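Structure below; questions to follow.
Every protein chain of the complex appears in place save one, which is left out.
By written order: A, B and C. Residues from 1 in each chain.
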Amino acid sequence: MKQYLYTLEMETRDYECDIQGIVNNANYQHYLEATRHKWLQDNGYSFRKWHEEGIDVVVSEINIKYKTPLHGQEAFLSCLNLRRDGARFVFEQDIYRKADMALCVSAVVSTVSIVDGRISRGDELASLFGL
Amino acid sequence: MKQYLYTLEMETRDYECDIQGIVNNANYQHYLEATRHKWLQDNGYSFRKWHEEGIDVVVSEINIKYKTPLHGQEAFLSCLNLRRDGARFVFEQDIYRKADMALCVSAVVSTVSIVDGRISRGDELASLFGL
Amino acid sequence: MKQYLYTLEMETRDYECDIQGIVNNANYQHYLEATRHKWLQDNGYSFRKWHEEGIDVVVSEINIKYKTPLHGQEAFLSCLNLRRDGARFVFEQDIYRKADMALCVSAVVSTVSIVDGRISRGDELASLFGL
Partner (left out) sequence: MKQYLYTLEMETRDYECDIQGIVNNANYQHYLEATRHKWLQDNGYSFRKWHEEGIDVVVSEINIKYKTPLHGQEAFLSCLNLRRDGARFVFEQDIYRKADMALCVSAVVSTVSIVDGRISRGDELASLFGL
């Protein structure tokens, strides 16, 4: 398996499934966001606090490949890597079904930071993240 | 603290908060449902399997009292009791903020079971639940 | 049919349905909230602006009776009445399937207003609403 900076175990909920009996596509985006925020929280950071201090980290682009669908009440691992690409912080995020480690979703999430209303060159975040 | 049949530790996610900075009211209903389904799963049951076998358990009425709001990324305990009231199975569900055990939400959720398209007198579920 | 202060035509979306093929219970709470906010907007008010001005209107209690389930991509009418009950503003909200006017959901939503962090006696809202 690939190496990751951070891995979070989560579980789908039945209400996240749609009529096809599988997790609705948009909910994976929720899982991906929850994983990023939880990783920040575990490192002592908070999007919420940053927002109150005038720094908003926003997603500028997202690419999600859907490989294997998850069903309701299934455990999965949500894994994350991070790299800087100029002003962008790029999260590479993969989701695996826990039972057999099948790859469910593979995503690339590009974020930029807005400081006092302007797109930042990213140096504030880079120093926070040690990149 | 009250005695409960089942207690599940959960955590709010930032996307569940709205513009007021607190968890949107409708999301507590998601937590309550997730708790009931998880309790069933832990007891070897599944709403999904029942649905496939022709038994649908549906909520007929819900009452939620909102006491203390939860914020993003906060841990909480979701607690459940169950009693039968004729054809109804009534879940009494309370949600407590983990940090200080403040009561956040107190709910009464009445469910009925539909067997092969008709409202059942509840005897199938009662025997499953041992009530 | 009952008389209502405000009626909004809406439509369910497939992603709001769950594995039972019907709209998930929590989503009706979203419809009810959207109706209240749209009614305010049509009257020149805004929960968002009030929030920025220090007035938060919060739901203290909700009761929902589920009568007839809606399916995906179905039109419905969301109807609203309002009365004051001391410090509480109580919305009586009913949802009807448009095709045959079957009553789907009947709800009572009690709200209180928080002004500068304290529960208000409601006089600010009463004068705004002309109650």
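Simple rule for what comes next: a residue touches a chain if its C-beta (ideal position, glycine included) is under 8 Å from a C-beta of that chain, and two chains touch if they have at least 3 such contacts.
These numbers come from a predicted model, not from an experiment.
Asker: Of A:I62, A:V90 or A:L128, which sits in contact with the chain we cannot see?
Answerer: The single option touching the absent chain is A:I62.
Asker: Which one, B:Y15, B:Y45 or B:F129, makes contact with the chain that was left out?
Answerer: Only one of B:Y15, B:Y45 or B:F129 touches the chain omitted from view, namely B:Y15.
Asker: Give the residue, chosen from A:T7, A:Q29 or A:S120, that touches the chain omitted from the document.
Answerer: In the full complex, the listed residue that touches the missing chain is A:Q29.
Asker: Suppose we count only contacts with the excluded chain; which residues of chain B make the list?
Answerer: 14-15, 17-19, 21, 24, 26, 72
Asker: If the hidden chain were put back, which residues of chain A would touch it?
Answerer: Output for chain A: 19-20, 24-27, 29-30, 33, 47-48, 51, 56, 58-66, 69.
Asker: Going by the touch rule given at the top, which residues of chain C touch the chain that is not shown?
Answerer: These residues touch the chain not displayed: 13-15, 21, 30, 33-34, 37-38, 41, 46-48, 71-73.
Assume only the chains that are shown with their structure count from here on.
Asker: Where the centres are mean C-alpha positions, what is the separation of chain A from chain B, in Å?
Answerer: Distance between chain centres: 28 Å.
Asker: Calculate how many whole Å lie between the centre of chain A and the centre of chain C, each centre taken as the average of the chain's C-alpha atoms.
Answerer: 33
Asker: If I count partner chains per residue in chain A, which residues reach a count of at least 2?
Answerer: Answer for chain A, listing residues that touch two or more other chains: 14-15, 21, 72.
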